[in-house]
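Before I ask anything, here is the structure I am working with.
The other protein chains are all here in position, but one chain of the complex has been omitted.
The block that comes next holds chain A.
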Amino acid sequence: MALHLRSSSSLKSTFLNILSLRQNLGFGSRSHVTRHIRQNLPHDPPLRGSQNPIRGFCNTMAEQETLSSFGQHEDASNHQVMDFPGGKVAFTPEIRFISESDKQRVPCYRVLDDNGQLITNSQFVQVSEEVAVKIYSDMVTLQIMDNIFYEAQRQGRLSFYATAIGEEAINIASAAALTPQDVIFPQYREPGVLLWRGFTLQEFANQCFGNKSDYGKGRQMPVHYGSNKLNYFTVSATIATQLPNAVGAAYSLKMDRKDACAVTYFGDGGTSEGDFHAALNFAAVMEAPVLFICRNNGWAISTPTSDQFRSDGVVVKGRAYGIRSIRVDGNDALAMYSAVHTAREMAIREQRPILIEALTYRVGHHSTSDDSTRYRSADEIEWWNKARNPLSRFRTWIESNGWWSDEAESDLRSRIKKEMLEVLRVAEKTEKPNLKNMFSDVYDVPPSNLREQELLVRQTINSHPQDYPSDVPL
């Protein structure tokens, strides 16, 4: 970022401003040149007289003995400490680098083992039967919805789709731990959050088909859902741009002192974007109540995480920004629920951001425009789909509590499947939005140039009606 220069005399004043430690070293009579010195200094700035401010910053180890240097003193344990902007810091005479990684990776919080059995001495937030059954049912619904929409795209009925197969636990369990007032800023692989909140299968289908019942008025690609009333902000395809938006929403909630937080989801690939780093930094500085939930599913289209970053995943990045973080088994619905529940309380009560890295696997392709067998083995995909399936783990657990059965399972599955097929049929038949929706909502009121352009389009259609799609009403 370029140094902010002003008029020609300001170069000198800028230089001196950097070095001046006290306000009355400010330069010139014009107020806007004098920098207001905020508290970036240690608690008790020494009130010495005409000391040379430059010396204070150039302390070398050889000068440690001379106590007359500014800002240096001994603490109780006889170790030399130095006051720098940002606080006291202890010296060390050893030349020691912080290692680029710990020997041990950060452990992953999980509560149910691979077979769905509760791990002894595990800490988790208890869920009621009602909530647990809803979590599981919604996971099943999401799985079926994804499969059917994917097939519909393959059959040519939909133009595009992106599944969340393998990540159902992250979607549903995290949503279950939030309240309806928490505002969601999704990436594009979190339709489960909307599903939990009450978005109907018909509403999903309407958006995918872009018909006139779509809340987005047919303007976006499939899976770019958005719902004002469910506090789920419209998906914007650009990666990680929703992270600063979420911080802004959290800032708004903080100003209004609401008992709610902002929650934003992103993938492992999204953590490479500049917006990720800036948003985390901002959230920490503003003390904004926002949950950053990273779905680390191992793949960003064809880029594995080993080519995405060299850190121990995403959880360690939180510390760099002063953010409390946790790594969770994303395929363990109970652990996800507990982690998000706890994090949300912390975020709101303490007004701080929390980073949650949910480890999982992207079982499906990146989208219908991708064939992931080109860059990973079909065996790997199959293993994760069968052996590490989040649904079967959670199902074992709720069955062991007597809350579920085979009968309930088959009932649910056949009901959802039937509903999905009906929903597809209705959505496909529904009329597309009117042509005027192409020009509305660009501004609050269409300005003259857009009205003119709409007129031109309509004139063209009138003279070439055979070239205009028949299912778009004028």
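In this section, a residue touches a chain if its C-beta (ideal position, glycine included) is under 8 Å from a C-beta of that chain, and two chains touch if they have at least 3 such contacts; residues count from 1.
The criterion applied here is as follows: contacts and distances are computed from a predicted model.
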| item | value |
| --- | --- |
| Which of "pyruvate dehydrogenase (acetyl-transferring)", "AP complex subunit beta", "Sodium/hydrogen exchanger" or "Telomere length regulation protein TEL2 homolog" matches, in UniProt, the chain that is not displayed | "pyruvate dehydrogenase (acetyl-transferring)" |
| Selected from A:110, A:254, A:295 or A:395 as touching the chain missing from the view | A:254 |
| Contact residue for the chain not shown (choose from A:246, A:294, A:343 or A:427) | A:246 |
| Candidates A:109, A:282 or A:397 - the one touching the absent chain | A:282 |
| Of A:214, A:268 or A:332, the residue in touch with the unshown chain | A:214 |
| Those residues of chain A which, in the complete complex, touch the missing chain | 1-2, 4-8, 31-32, 35-36, 38, 183, 185, 214-217, 219-220, 224, 226-228, 233-234, 236, 238, 241-256, 262, 274-275, 278-279, 281-282, 285-286, 440-444, 447-449 |
